[in-house]
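A single protein chain has been removed from this complex, and every other one stays in its place.
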Amino acid sequence: MFRRLSLLLAVVVVLAGCAPGEARGGELTVFAAASLTGTFTELGAAFEAEHPGVRVRFSFGSSATLAQQIAQGAPVDVFASASPATMKAATDAKAVTFARNRLRIAVPVANPAGVDELADLADPRVKVALCAEQVPCGAAAVKALEAAGVKVTPVTLERDVKATLTKVELGEVDAALVYRTDVAAAAGRVTGIDFPEAAQAVNDYPIAALTAGPAAEFVELVRSERGRDVLTRAGFEVP
Amino acid sequence: MSSANTPEPQKRPGAPPKRGGVPPGRSGVVAGRLPWVLVVPAVLGLGFLVLPLAGLLIRAPWATLPSRLAEPQVLEALRLSLVTATVATAVCLVLGVPLAWLLARVSFPGRRVVRALVTVPLVLPPVVGGVALLLVLGRRGVAGQWLESAFGVSLPFTTAGVVVAEAFVAMPFLVISVEGALRGADQRFEEAAATLGASRWTVFRRVTLPLVMPGVVAGAVLCWARALGEFGATITFAGNFPGRTQTMPLAVYLALETEPEAAIVLSLVLLAVSVIILASLRDRWVSA
Partner (left out) sequence: MTLHARLVVRRPAFALDVTLEVAAGEVVALLGPNGAGKTTALRALAGLTGLSGGHVTLDGLPLHELPAERRPIGMVFQDYLLFPHLSALDNVAFGPRCQGRSKTAARRVAAELLERVGLAAQASVRPAGLSGGQAQRVALARALAVRPRLLLLDEPLAALDAHTRLEVRSQLRRHLAGFDGATVLVTHDPLDAMVLADRLVVIEDGAVVQEGSPADVARRPRTAYVARLVGLNLYQGLAEGHRVKVGELLLTAAERVDGPAFVAFSPGALALYRSRPDGSPRNLWQATIDGIERHGDNVRVHLEGPIAAFADVTPAAVADLDLSPGRLVWAGVKAAETHAYPA
């Protein structure tokens, strides 16, 4: 385990081009799932305004990748992940769920295949894109489809939710299962359709402070009224 | 009034001058010490290229290797990779060699610009290349719409789409290599062929192409290797579906998300197969 992770770390650090710094006087390092990029950037600015002298540095990426970096000893103060599993892989610190995301059907604005419920995705004439099972949105999609008893043969299993959504935006597929937050971010370019079985595959977003000091304050900010407001506007559900 | 005069009649050219022998004492100096300014960076460079491979080998989960290799998904991805890379190389040869010829032998306005354009896929991030392909050949793309309405052909999410993406990214390697070979080839052979009555096509087929064959082979090998490792354009344009569009690099990428060990195994398989194929090809061409 250790050996393969150290290798991965080397690869990932080079790829990401951002080696987390050593000790951080006045600096708060936050690792967060890519889907939190918009909301956390906004909250980070607010935090800096409230805490003069503290700079918040973000590293956004795939939750799995970030978890591996943390397990490997990357200096980080706060970790916000897109799934409890990746949180557990990263740290034993106490984590709380601060947001939930659920799937939606995304269709092109023109909705050429006339999709309006999950069962329509089973039609072989409808081209469907799903996330690959290895990434959280893919796992969620499988769970939701199973719960609905709908059998879908996708034309592609995309590497992440953004790539999946892009296929819809470009009109290459007629429908895809993506997160509500992604549909909200692409408002005007895609249309979102809710389906009841999404409730079976809700994604919990846990957050944990890994160090003492301002880390806990940042977690508080995320869970505060203000944080909830920002998250809700982005399409998250908050507990 | 001029006086015209006669030094000796010209010396006959042709007889090569005898080469002076190297004095025995100096020959050792000439052949002996390697210049460290070259050797040190050379060794560092080699290490830089080879160490990551060594890393993969050291960390490979050898115990589980056989069972992982036997997984049908792995074999499927490997087969797909080999087939698409080979077909993409064939496509690049058919289109790229004539393009290289055009760039090397025909002067037309804007040739420099065209030459620069050929290298675009090298500079473009492959993912962007994939998006660009979608915009042209996708369902709503200019050419894609026409292909679908005229022939019922849709390239995205198909194996043919993988070939298109790989060929797009790999073709510059072939074109640049072949163009270099063409520029280096002695064009007087082509003139000689013309005086023997050969049309330009015959000259190309029977003289030019055989003369630049080493360059074509080198280019095809580079092209094939690049196509085999292609990831970004492929996953963007052709998507990812096992057996149809999931090539080895895509399988490696997704495995990396959850099962790093599997990713290492897949990478090693890809490496081993490509090294074996390239080495055997090389032997063949060197001995030929």
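Chains: A and B, in written order; residue numbering restarts at 1 for each.
As a working rule, a contact is a pair of C-beta atoms (placed from the backbone, for glycine too) under 8 Å apart; a residue touches a chain by one contact, two chains touch by 3 or more.
Quantities reported herein were computed from a predicted structural model and do not represent experimental measurements.
Asks: Can you list the shown chains that the absent chain is in touch with?
Replies: Computed over the complete complex, the missing chain touches B.
Asks: Which is it among B:93, B:118 or B:193 that touches the chain not included here?
Replies: Result: among the candidates, B:193 touches the missing chain.
Asks: Touching the hidden chain in the full complex, which residues of chain B are there? Just list them.
Replies: 1-10, 12-16, 186, 188-189, 191-200, 202, 206-207, 210-211, 213
What we mean here is this: only the chains that are shown with their structure count from here on.
Asks: Report, in whole Å, the distance between the mean C-alpha point of chain A and the mean C-alpha point of chain B.
Replies: 38
Asks: List the residues on chain B that touch chain A in their complex, please.
Replies: So the residues of chain B in touch with chain A come to 55-56, 59, 61, 131, 134-135, 138-140, 156-157, 235-236, 238-242, 245-246, 250, 253-261, 264.
Asks: Of all residues in chain A, which touch chain B in the complex?
Replies: 3-5, 7-8, 10, 62, 64-65, 68, 127, 129, 132, 134-135, 154-159, 163, 166-167, 170-172
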